[in-house]
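Missing here is one protein chain; the remaining ones are kept as they sit in the complex.
Presenting subunit A:
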């Protein structure tokens, strides 16, 4: 609708604008590539234009910026060679490493599947929440790397995959700033340049040591009064694995200025130090200053969830939704919690809401299909799974969808279809322990005892944290008269799920027989 009052043809007018202003405007509109290009031209004309240099630095940083709060990846080395742990065996309810010690409200593995570290499967995958710590090096190495963790769907959080290559991505001609030739002392004394430069070094070049040097010089120049530099120091220390030093810096920054990010960073340090209770207290302290802050509430909920305290986690997720009813993580977690507490209809509503909000991926349709099946809306089940299959992006997802289809087939009694579905799940993910277990049950129904035994053993070796294969093997060995194997398998099953009644029964019988002998 562009009708000039006079209706005459307008000649295209090209008006000249100040290039720096244009670049500044592009930066504000997050068109970083254009901004960077203009700055490059300005710098070609005048290499000493600090404003253009600073703007380009900012643009390059923003291109690869990831919120440091969400960056958390623990390598095997850090997990195993941990020198900051206080006690080898933490008291129940005070550690993230002993997840079995729920203070009530934890779901039983009979209802909700567990991850390898013994936590219930969550509704939302985020960095470092699902992996947990393996207790021994052997387990750490043995763990199949198919935990399907990391990379949530929200745009704000991300996984720290970008490393030193980022600089090459944005600058094919070589690095924009040559860090080795930088006179850090000079820049640290210019407060209007140093912060930008720091972020560039930290986020874009990923050179934590240089960044740390700059931050140390700058905070000295600011006479240790700028909280921002302390937070940056803390970030550097955290990256370098000096958690106690990081804690000191964050604490000091909080004394200067209460800030949401600082609370989040500090809580992250405590989580890494395996002090969830301290982290919780800190979050609550943060909530006193910033009431109803969504990120703090989410942090609390995540910790509760990791400590198997699902009831509290759900409460906090509900609080989050009261503040922000479009929070995907909260909706997903509450939804899956409803699903596992036997309320598939309610879970269905949550997942449907996610769909309406525009979340459109394989996992969601997979969950919708399951909810529909358990809520007895059979007409929607298969079409949901069909869509899930159409949206698949990796083999693991495909394996899970086929596995769930196999479940549906078991539910409607079509064992041939179920058998084929489980087989397909194994085709796409050879480590799918659940599929092995269920195949074993189906094989046993066909009377192939050796095959069933083999599948059960495979399942047990792939997923020692699951109690089902152990229990099934115990029952099978018991039937075959192999009491010793049965007893051993039953013991493993008891380790995985101490409250399982049937396992207890088997163990009791076996002990009786052994006593008689």
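The working rule: contacts are C-beta pairs under 8 Å (C-beta built on N, C-alpha and C of every residue); 3 or more make two chains touch, one makes a residue touch a chain; residues count from 1.
Assume contacts and distances are computed from a predicted model.
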Fill in the blank from the handout: Per UniProt record, missing subunit out of "Proteasome subunit beta", "Small ribosomal subunit protein mS33", "Bardet-Biedl syndrome 9" or "CYRIA/CYRIB Rac1 binding domain-containing protein" is "Bardet-Biedl syndrome 9"
Handout entry: Selected from A:247, A:478 or A:494 as touching the chain missing from the view
Key = A:478
Completion exercise
Answer key for A:205, A:247, A:293 or A:494 versus the chain not shown reads A:293
